[in-house]
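With one protein chain held back, the other chains of the complex are shown just where they sit.
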Amino acid sequence: MAKLYFYYASMNAGKSTLLLQADFNYRERGMRTLLFTAGVHDRAGRGRIDSRIGLEADATPFDADTDIHALVAASHGRARVDCVLVDEAQFLSHAQVLGLARICDELGVPVLCYGLRTDFRACLFEGSAALLGLADSLQEIKAVCACGAKATMNLRVDGAGRAVTSGAQTEIGGNDRYVALCRRHYMEQMRGC
Amino acid sequence: MAKLYFYYASMNAGKSTLLLQADFNYRERGMRTLLFTAGVHDRAGRGRIDSRIGLEADATPFDADTDIHALVAASHGRARVDCVLVDEAQFLSHAQVLGLARICDELGVPVLCYGLRTDFRACLFEGSAALLGLADSLQEIKAVCACGAKATMNLRVDGAGRAVTSGAQTEIGGNDRYVALCRRHYMEQMRGC
Amino acid sequence: MAKLYFYYASMNAGKSTLLLQADFNYRERGMRTLLFTAGVHDRAGRGRIDSRIGLEADATPFDADTDIHALVAASHGRARVDCVLVDEAQFLSHAQVLGLARICDELGVPVLCYGLRTDFRACLFEGSAALLGLADSLQEIKAVCACGAKATMNLRVDGAGRAVTSGAQTEIGGNDRYVALCRRHYMEQMRGC
Partner (left out) sequence: MAKLYFYYASMNAGKSTLLLQADFNYRERGMRTLLFTAGVHDRAGRGRIDSRIGLEADATPFDADTDIHALVAASHGRARVDCVLVDEAQFLSHAQVLGLARICDELGVPVLCYGLRTDFRACLFEGSAALLGLADSLQEIKAVCACGAKATMNLRVDGAGRAVTSGAQTEIGGNDRYVALCRRHYMEQMRGC
């Protein structure tokens, strides 16, 4: 039985590295994978997965109206797909996650999703909420807070390094606008505003 | 560092048994625990945790406006609380979960929450969404589908055993109105309507 | 694909309660289970699983020469076995664990083993070593140290409560000869001798 995995983390935990390593493991065995990433995430160019540590790969970009299930089913019809890997999975819609579940349950292809758990206000993203509700396996990838504890929260900071407590869920801009913190230090920063 | 745990499951996985066993472990060591359960869950009486296997215990019932954090902080001020255990945690509000996080982070008391992940329409409960977003540790308690696979979904059935696809998230009524199923069989039943 | 699970813990974590709850979940669905426990563990009588919290059940006792695989295969040949549950799994031999793996891989029956990880000298039991090496899933059941940290070690104490650092791995006697401690406090006690 193929499973739907959600590897969740805060910013800068190494999600893309783990995705690319899992992809490497499949391809090294001669197996066929399909990679997706959010079109909105274009740090390294649209349809490009990149990792801070230096690894990169091409992927199919998905937007709100991309039918990932149909794309995978069509490709699988031509040649067996052994694994589907989705980066920036927090940007998936609820319907897209239902489609990923069908890829597992009906096509028998495992789906590995990597994404943020919560946004800068500690709210779930749509894709994260759907995956936390439907995935067969929830696995945390650990980041570290400056205090040494596990970082699970994402603080958005302004140009002066001060916590931002409101605004759009997704903001075009670099990683330097976010700091991964443990919950205690995140809450202190948010209250300090 | 005290942690906030969310032990999530479908119906009939044994959540209350595990809660009562964890409580037993603490009390056996002479440690002090506080138990909470949802007031709306009154199968064995309001403020009563019961497990299908036969274990029971009294607990403080919580409703939408119960300030769990304040209750625990006050009790902790009188005598050290070693662990807080919350049953039917899917019924917590987002604010109550933030309060539980403060119990961990500010009072240093671990909090163990046990609850459903999703409702009969496969949507997160408010408490589950908050816990899936904020907990330090997400642990699944396994139930079994009739097919032998892991049951992760809750199907609501009518008197004739047919899938119910709409209605209030919470319905007063017995466990016999719900069947825990694996995702594949749940989806088949939901589509069959 | 059926899996071999090892639920490991220190003393007094509630292993037998979790086993009996898992068994309950299967039987409640009308599924058929087989229970085993170590013959040497006869606290509640040979072939009897008991839990400190008050739950009990009959089980087939196993000794060093019991061919668990053959017993399960024969029973499965008569009527489908849906799950095999083994308590006191630390007392399994390496060969018996290989047999349990065959039950999963060849008969397609999931096997859930519950047992201690290490003995009072912090050494693996034979059954634990085999399961830690071969199981598909290693899951910890948590006990609590007097300090509030997770208890992972088992201290053997003499009548006066002093740490015992040598002796037979298995000693007939009650739970009162053992104290579950976190590793730090266990090591302090062991060095103190």
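A, B and C are the chain letters, set down in written order, and residue numbers restart from 1 in every chain.
Rule of thumb we're sticking to: a residue touches a chain if its C-beta (ideal position, glycine included) is under 8 Å from a C-beta of that chain, and two chains touch if they have at least 3 such contacts.
Just so it is clear, the model here is predicted, and its values are computed rather than measured.
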item: In the full complex, displayed partners of the excluded chain; value: A, C
item: Which residue of C:A101, C:A143, C:A163 or C:A180 touches the chain not shown here; value: C:A101
item: Contacting the left-out chain in the complete assembly, out of C:A44, C:L71, C:A95 or C:A129; value: C:A129
item: Residues from chain C at the interface with the omitted partner, ascending; value: 1, 101-102, 104-106, 117-118, 122-124, 128-129, 132-134, 136, 138, 140, 149-150, 152, 183-184, 187
item: For chain A, residues in touch with the removed chain; value: 12-14, 17-18, 20-22, 24-26, 28-31, 52-55, 82-83, 110, 142-144, 146, 148
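Here is the rule we use: only the chains that are shown with their structure count from here on.
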item: Chain A onto chain B, rotation angle from CA fit, given as a multiple of 5 degrees; value: 180
item: Chain occupying the middle, per Cα centroid; value: B
item: Distance between chain centroids, defined by C-alpha means - chain A, chain C (Å); value: 38
item: Shared interface positions of chain B, touching two or more other chains; value: none
